[in-house]
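Here the complex is missing one protein chain, while the rest keep their positions.
Moving on, here comes subunit A:
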Amino acid sequence: MLCQECGVRPATLHFTKIVNGEKTEFHICENCAREKGELIPGTSGGFSIHSLLSGLLDLEGSSKGKSSPEAKPQEVRCEECGMTYRQFSKLGRFGCSSCYKFFDKGLDPLFKRVHGNTSHVGKIPKRIGAQIQFKRQIDELKEQLQQVIAQEEFERAAELRDQIRKLEKEIAQE
C-alpha cells in the first residue's frame, strides 16, 4: 500500500483515529507522518504523556508573547535541583519536590487542564502531616462557627470556639 499523503513511499504507519465516535483510518509513510506532525502512539520518539504535557507547557508557542524581561517564567530555576522552568516544560517532569515551590506560578493552569483542579483534598501523611490535619480540622470548625453564629446558636458557638482554641494550642506545642 502506498502512502495516502505523498503517494510515492510505501505506507508504514497504519492507524485509526476515533473522534466523537467517528472512525478515520490513516495509511502513511514515516516521512509524511513527521511532516504532518501527527501524534502517533507507539512510534519511537513520538507521542508520550510527557510530550503531551510539554505541549501544554510550551510558553514560547503561546499567544501571550509580550512578556517583560524580568517576568520570563522560562528563566525561573529550582534552587534545590537546578532545573529551569524551560527544562521542565521540555521534559514534562519535575526534577525534585522543591520544583513545585519554584515553578508554582505556572502550575495552576497546567493542573487545571490535566486534573480540572489545583488543590489536594485526599490523604495526608499521618506523621509529617499532623499539622496539616489540625489546620484542616480548624478550618472546618471555623466554617461551622460562622454558620452557628449566623443562626444565633451561641451555646454551640462557644463549644466550637473552645474546640478551635484547643486545637490551636496543640499545634503550638508540636
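Keep this in mind: a residue touches a chain if its C-beta (ideal position, glycine included) is under 8 Å from a C-beta of that chain, and two chains touch if they have at least 3 such contacts; residues count from 1.
Rule of thumb we're sticking to: contacts and distances are computed from a predicted model.
Novice: Look at the options "Acyl dehydratase", "Heme exporter protein B", "Protein-arginine kinase" or "Carbon-monoxide dehydrogenase large subunit" and return the one that UniProt uses as the protein name of the missing chain.
Specialist: Going by UniProt, the chain not displayed is called "Protein-arginine kinase".
Novice: Tell me which residue among A:Leu13, A:Leu110 or A:Ile149 touches the hidden chain in the full complex.
Specialist: Answering carefully, the residue with contact to the hidden chain is A:Leu110.
Novice: When the complex is taken as a whole, what residues of subunit A touch the one chain not shown?
Specialist: Residues 18, 20-21, 23, 41-42, 47-50, 53, 80-81, 83, 91-98, 100-101, 107, 110-111, 114-129, 132, 135 of subunit A touch the chain that is not shown.
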